[in-house]
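Here it is, the structure, as structure tokens.
Every protein chain except one is present and positioned as in the full complex.
Every chain is named by a letter (A and B) in the order it is written, and numbering of its residues begins at 1.
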Amino acid sequence: MTTATAIFPNPLRWALGLWRDQKHRGTIIQIMALVALLLFIGIIIRNTAINLQALGLEIGYDFLTEPANYDINQHLIDYNSLSSHLRATAVGVINTALVSVCGIILATVIGLFAGILRLSKNWLVNRIMYAYVEFGRNVPVLLQILLFHALIIHTLPHPRASLSPMDGVFLSNRGFYVPQPVLEPAAWAILAALVIAAALAWWFAGHAKRVQENTGRHYPVFTINAALIIGLPLLAFFLAGRPIGLDFPQLKGFNYQGGMVLRPEFTALWFALSFYAGAYIAELVRAGILAINRGQTEAAYSLGLKPNWTMRLVILPQAMRVMVPPLISQYLGLIKDSSLAIVIGYMDIVATIGGISLNQTGRALECMSITLFIYLSISLGVSTVMNWYNRRVSLVER
Amino acid sequence: MSAQEKSMSVSDEMMIEMNGVHKWYGQFHVLKNINLTVKRGERIVICGPSGSGKSTLIRCINRLEEHQQGEIIVEGTELTGNLKHIEQIRREVGMVFQHFNLFPHLTVMENCTLAPIWVRHMPKQEAEEVAMNYLRQVQIPEQAEKFPGQLSGGQQQRAAIARSLCMRPKVMLFDEPTSALDPEMIKEVLDIMIELARDGMTMICVTHEMGFAKTVANRVIFMDDGEIIEQNEPEEFFANPKNERTQLFLSQILQH
Partner (left out) sequence: MKTVQQQYEVGRHPDLPPPLVERGVVKWVRDNFFSDATSIVLTAVALYFLYKVVPPFVEWAFVDAVWNADHRNECRARGEGACWAVLRARIAQFTYGYYPAHLYWRVNTAFVLLFVALAPLLFEHVPGRRYLLWFSLAYPVLAFFLLWGGLGLEPVESAKFGGFLLTIVIGVTGIVGSLPLGILLALGRRSRLLIVHTISMVFIEFVRGVPLITLLFIASTLLNYFLPPGTYFDLLLRVLIMVTLFASAYLAEVIRGGLAGIPKGQFEAADSLGLGYWKSMRLIILPQALHISIPNIVNTFISLYKDTTLVVIVGLADPLGISRATLADSKWQGLSTEIYIAIAVFFFVSCFAMSRYSLYLEKKLHTGH
């Protein structure tokens, strides 16, 4: 009996033995997970193949070079309805990038202001900012986009009766018309001046640091550099004979000619995204500053540091560590939220390749895979930057 | 320190004068009619039950707290809302906190040189030399390039003392400097403070370390309920407390 089991071990017991062994159990689970995953992918591929065959479709990306046959009203690169789907996608990517970058800048400005004012001891200002933050965070961003769009479309007048808060700026329900800068050849002088000013400012900052380390003398680096960077290009502008002109919009018929137009869709999306993300950023800023223990301020004060230096040397460097990672997530969220552009007809990635191109060609699989790929690349890029930053600034602890 | 040694360093020059100081937190009356004078070289220990206003009292001296009535004069300058005066006084008055409050994003060395560089306009090299001197005095020169998070509690508190000393203050305020420390680290901090006292530093200490009070203090002050109840030389204070509340308090803390 015993010899028999030794030669032909009970397979069940043998399996149970493997299962009870911690190391082998891990391996078994892994293999099972892998098989399940492969099976799942296999079934999906098979289903898709059968379904596509039934519909007489084939997977292929050739359609990208065919004419798109639709118009896009806002394009920063050449585009017309005869351009390819690929070009339409590029226009979509650029439009997403444009509204995201503008949105991130405006949201940061709004968030910083609102966050700092939220910490103000002034009761009235504090309450107003509180109301803003709570409204911004508790109303769906899609609704905010629609609201801003409705406000622009329904409360602003027709182009003929448009509001003009300052010379050359016209607000109407067809868009915001602003003067467009026109560069003349001599404009390179201004660019050169800017580069020189930046280089000088960089050198001066280094010089000031050396002087301070050697003699203890402090220069007002920020003021001098700001003057340098603004002043030098301004000087060049006048010396070169004002090579930048402005093209003012003018009412011709039912609409404006010339100038630059911010279309209602762009403006609504831009404002709504900034307004929404700004509310979250305001809370980040507030939380970041509050996260710094009161003792830090007291310690700095008791050493004789002035309030503004305490802010710059002690509070901000610490608050930045707390604030930057969630801030970057917020930016990523804003980029993803810009995909809601489609509800008001702003032509971003989703509206071009994921929307009209998809509907016109019926190539859902291809179009969605391209859309997903673009967003995933953006997300991956942003999180790489964030990990790098986190590694760089993480506090050394015992 | 002997009694003679203790009184030797005290001069007649007035460092801190508090006359009829009152303070309220909202409706709560925390400091009631405080009258206190501290001469140059004097070392004062303040004790009392928690919530008696002792921390608030010393925090008023460098205006971390604002008083509402009475006058506080530090080195001949009266503390009012005048920011210039506040900054001037804060430069001359060092403070050590219960929870150290070191700047966690800066190394110990940078913690020490920050204020000398930005407030005293000292060249960096000189500031570092000064800092190294004091770090040697508090016996942690080898920790200079580490971050506060890497040090033990006792080392952090010593670094915090060195940071204050780097400003070469005329008075040092200690706000329960040992109460957040593990028992074995209390001594290393107290030793540094005793040494400072020997060097003639004017000190005001809020602490429950009665041994320390006996060793270095010229005067021990007992506070309760926002008032100075009793002040006396340590021998007399511990041997014959006059007020019954002082007696009660001493019996409670000396039991252990």
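One rule holds in what follows: a contact is a pair of C-beta atoms (placed from the backbone, for glycine too) under 8 Å apart; a residue touches a chain by one contact, two chains touch by 3 or more.
Since the model is a prediction, treat every value here as computed from it, not as a measurement.
Only one residue in the set A:N51, A:S81 or A:S164 touches the chain that does not appear here, and it is A:N51.
Interface note for the absent chain: among A:V139, A:A208, A:L262 or A:V393, the touching residue is A:V139. The set of subunit B residues touching the chain not shown comprises 20, 22, 24, 26-29, 32-33, 68-69, 224-230, 243, 245. Those residues of subunit A that touch the chain absent from the view are 26, 29-30, 33-34, 37, 43-44, 47-48, 50-52, 54, 117, 120-125, 128, 134-135, 137-144, 146-147, 150-151, 153-155, 336-337, 339-340, 342-343, 350, 354, 358, 364-365, 368, 371-372, 375-376, 379-380, 383.
Here is the rule we use: only the chains that are shown with their structure count from here on.
Listed in rising order, the residues of subunit A touching subunit B in the complex are 212-218, 293, 295-296, 298-306, 309, 313-314, 317-318, 321, 395-398.
Listed in rising order, the residues of subunit B touching subunit A in the complex are 62, 64, 87, 90-91, 93-95, 97, 99, 101-105, 114-115, 117-126, 146-147, 149-152, 160, 163-164, 167, 173.
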